[in-house]
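One structure is given below, represented as structure tokens, and several questions about it will come after.
The complex appears here without one of its protein chains, the remainder shown in place.
Going by the order they are written in, the chains are A, B and C; count residues from 1 in each one.
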């Protein structure tokens, strides 16, 4: 049941006009609201008149933070928070964010969401100048870049700006120095970032998604624009749009799967977008059925849109056990079969003797959907028609979405017919690329949908698959010296 | 957002024909499936050829059990599990179940769901005979009763049977001795209990709800009947129905709120029952609206039923943050306002400028619903019509459901009109008692609906409110001696 | 290096004239001072105007108690504490003390040090009357006895007194009811118990050893006499000596090994007693040597006495690693050899080319001493002469000291000459029974030294070895019912 697509991070920053526990607690609450964007590690850095305190570790917000360490973070006027998804092992707390370093001009704290496509080149350049690296994340490279630029330029915001011009790929960044809070988004706008304001106390808030703004009782103001650099200092906001040249090409998967339904990104409600995807999927539909169900939780909203459009009744087909988390003990092999039904259970009375349309957001390897179809048929479904609210995954993502290797993507290796047979469905349909674009009309060509189309809105690295890139970084461990 | 109605427990037992890790792991998985019935404490007792191992503690299944203590429970042929909700403090691990004691004939393990209405009298009788008590739960009284009867009778099952005749109130019990597994249900059948069977290995399973059977790969066989006593020994099942005289009067709140939607109780799907309650509620409805939404998670299914019947579109009105649990740090007062929206967030685009019907399963004090209506109006809802899929709470429950004191129940203190004004809704309707009964036709009078009607299917204690009873037990602490 | 002799418990109780955090904190500190008497589990029960709060668990005081649960125990006027050594497994938190029960007249809290020799008979009698037992400790039997007597008698102290007359064996008890604190010691006085008083606030304190009195800033008043029952109520102390008929026969191992050197028991300093044992051992000595060393920590004081008397210089022969505790990870077999030297390390320069006399308090199986002699010889000792500051263990203890089974006691199975060869020593001597008695002159015959002499100062159980008794209790698990 583990999804193979995972967003890398959620970021949050707050600038207030007082020194109190408001900054740290708001960040703490906000990380709860962004937890869906990363469950691997999390952290908060607090700034009390230039002195930085930080707490970060592997684990959920509820596991990493407690009353004691929130108190140790203490009163502050600024804070930055981060939740992270990573594929590395459990000992890798070194990559937890925010990144907190000191350079010649003072402390620098960075929270990063995205993927730098020229990271390897930049890293090598720094290493050739004597740089040392602690982890494998892009954030260290960004820190070196800012530190190097700060040497030549007069302010941290100029250094950040210069760095943005060097960095390629996808990034939304929130940066905290001794006295300033800075937010910036890559020129293509792959990753979301918005700004909010608490009208009572004037605090300014940046967040990956608008759903996190209420953590600081802030109201949504607007999205940070691609290439825009916002600096807050002494309570004043400076918006530098001189790098804003391109249209926004947000990752379309934010609407399909990543973002929380109550978030609004680029003036589009994520919930509405998913309903629309479901409706469009229903318009493509060619079969009659008795019930529309969604795979929890990723397929539920699209299923509702499908039901509305198709006029086939929407029903809950499954109960997903929300108590199962990381500490769940997987048994030895012979008992493993039991645990699948513990995690996801079919509501028999809903599907028995019914022709069922089951909607999910995507198919990666196909094994999960195969199991779902099997469960539905065992529960008595007469027919199971699978409908996917996105096109086939056929290409890698270079910009921060963790898509499985192409050799594992079922749509790269099987025809539509073969997939239908593999998963055991009576029929299968994917939303077309044209329909995905209709989330936003008529500029929908502005989304990045490279994983479906193979066409990306920014330069992609040559001859380097994501995996090979990682190997390159790791292979150094084995270098002779 | 904390509900004031809480079921006391979920119970599970398994008898297998082998000594392996299957019994303990099945119980562990089953407790995950029953976790919704009690989040305060949990426990597992394992039986390896008469030697009992037990682990129980305050906390969720995921917090109490780990690889180490599951291994310590070890291989077994029988096991019993329990999840418990309790109102007592964090130091009260003494009341965690299963109860494991030794009496003259050997070990006895008891898992109990329900409330014994003559507990105080029985306790006093035992105390007058020199009994000592560790906790305040009914289970100890049951243990003393069984031990006393065992002295006079020839087998543990006869002792249990004799005890059932003395006990008044509501109870489903799973009892394990050195060699036997016994399940029994009170004569009125207040609390659910079903039996399942693993067809591959012949294991017999008892569970509060059918949704837990798949934890042992067992299939549902049937409900244990009110008054039925089932004994398993040497792989043989003996069903003693000699006490089965009454019709079943299951607590109707199992369908309205407690049980998991995928459970089947008395041949009625809980999901179907909730859909039906929603439909009946819609039939009572007198207003037009643009959207039907449910309060997560308790009102969601009834809202779907309402939408189907009313033909008003069903929408998701809220996002409930599933990462917030016990370890969430509530901030100091001035920041508390923030956290409400962290826990439950309105999807603005769904309700803005809409006339909204919001469905929930019940109103207790009214303060939660008041906040929900306020949130919806702040999000732009033009009208908010509240529909409750159960009648007004007006009476106490003597049989194990933790209903608030009458002085706190809003329906005891305000008229329908006053409540509507208090919660700020445009209109308010409750399902009628007549309609609640229609879950099951035509014998629906068999449900216990005393909390709505003030009429109970079994004797109720006189002159003793639940609270007074507890006071009576506690006051002993202050006795002079 | 694990000793096979272990005292069962340390107990502490405090009665104050105010409700503050003084009672709980004093008990917490006192348990640190008594921790050497039991490292398996510990607990504190606090009494605030008759309402009992309790926290107990498996683990050291430093592991079980933290700021949070000390605060939950809260303000109190009375408190009881307990540290326990037990041989049972890690899941056995059921036997942790104090025992807290409720009987017909209110709450009862018991802290117990000792061993009841007629426990099996009493337990059976209670079971025949319908009693149920949670654990396997004697304390439950004591609780039943007091509860039964309380039914017939007018006060808790009379009930305790009557119970003392029924109980056989060794026990020092501290008992707390809603309003009273009671201390009592068995008629033979096997286990120590003293009374202290805080002169500033008038608080009365009971403790297993005087070293724990300063935890409450109390000064030593006197030992509780064998058979004496002291009741404190409303700030008044009542000393009932009507059962004081026998001389005290304290377990001599309190002086040899159990008690802390700074404790004073029966007017004898434990430190002085050990110095004296060492001196007497030196008087028995027949060899010349260059250095006297002790085995840490149990043999160090006697070694100093030996050195003084023999005029052979005392040296530190070993460094014992004090950081190694329960969480030390024992490696797989092939690396195990390493860990012995991590735990205990020889100071080479002290023993190299020296004739060494090494003093320890006892030899149980001989394997530890064998390893010590080997380490000393490997470090260059020319001769190793072993001197033991107690006689040979040859008999079981029925009164609470956990001595190994006779089949394991090396002195039951080998001659002095054979033991000498087995451990690889150049010579070996034990202190004679006559010399052990000289700790206290001339009444030294009053100590219990049954484990050496086979003569006990109280009735011993017939035909029942300690192990068999335990088997008898356990075998019930397997009883048919």
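Convention: contacts are C-beta pairs under 8 Å (C-beta built on N, C-alpha and C of every residue); 3 or more make two chains touch, one makes a residue touch a chain.
Since we're looking at a predicted model, the values are computed, not measured.
Q: Considering the complete complex, which visible chains touch the unshown chain?
A: Missing chain, whole complex, touching shown chains: A, C.
Q: Can you say which of A:37, A:84 or A:100 touches the chain missing from this structure?
A: Final answer for the missing-chain contact: A:100.
Q: Which residue from C:28, C:253 or C:456 sits in contact with the chain not drawn here?
A: C:28
Q: Can you work out which residue in C:51, C:237, C:308 or C:414 touches the chain that's missing from view?
A: Only one listed residue reaches the unshown chain, and that is C:308.
Q: Among C:124, C:238, C:283 or C:349, choose the residue that contacts the chain missing from this document, as touch is defined above.
A: Within the whole complex, the residue contacting the unshown chain is C:349.
Q: Sort through C:51, C:70 or C:237 and give me the one touching the missing partner chain.
A: Considering the complete complex, C:70 is the one touching the chain left out.
Q: Kindly note down the residues of chain C that lie in touch with the hidden chain.
A: Output for chain C: 21-22, 25-26, 28-29, 32-33, 35-36, 60-63, 65-67, 70, 211, 214-217, 260-262, 264, 269, 271-272, 300-301, 304, 308, 313-316, 319, 321-325, 327-329, 331-332, 335, 337-339, 341-342, 345-350.
Q: Can you name the residues of chain A that touch the chain not displayed here?
A: Per the touch rule, chain A residues meeting the hidden chain are 49-55, 69, 72, 89-91, 94, 100-108, 124, 126-134, 140, 143-144, 147-148, 150-151, 155-156, 177-180, 474, 476-481.
Definition applied: only the chains that are shown with their structure count from here on.
Q: What is the identifier of the chain with the smallest separation between its Cα mean and the overall Cα mean?
A: Looking at where each chain's C-alpha mean falls, the closest to the middle is B.
Q: Let me have the rounded angstrom distance from the C-alpha centre of chain B over to the C-alpha centre of chain C, please.
A: 47
Q: Any idea how many Å lie between the Cα centroids of chain A and chain C?
A: 60
Q: By residue number and range, which residues of chain A touch two or more other chains?
A: Within chain A, no residue touches at least two other chains.
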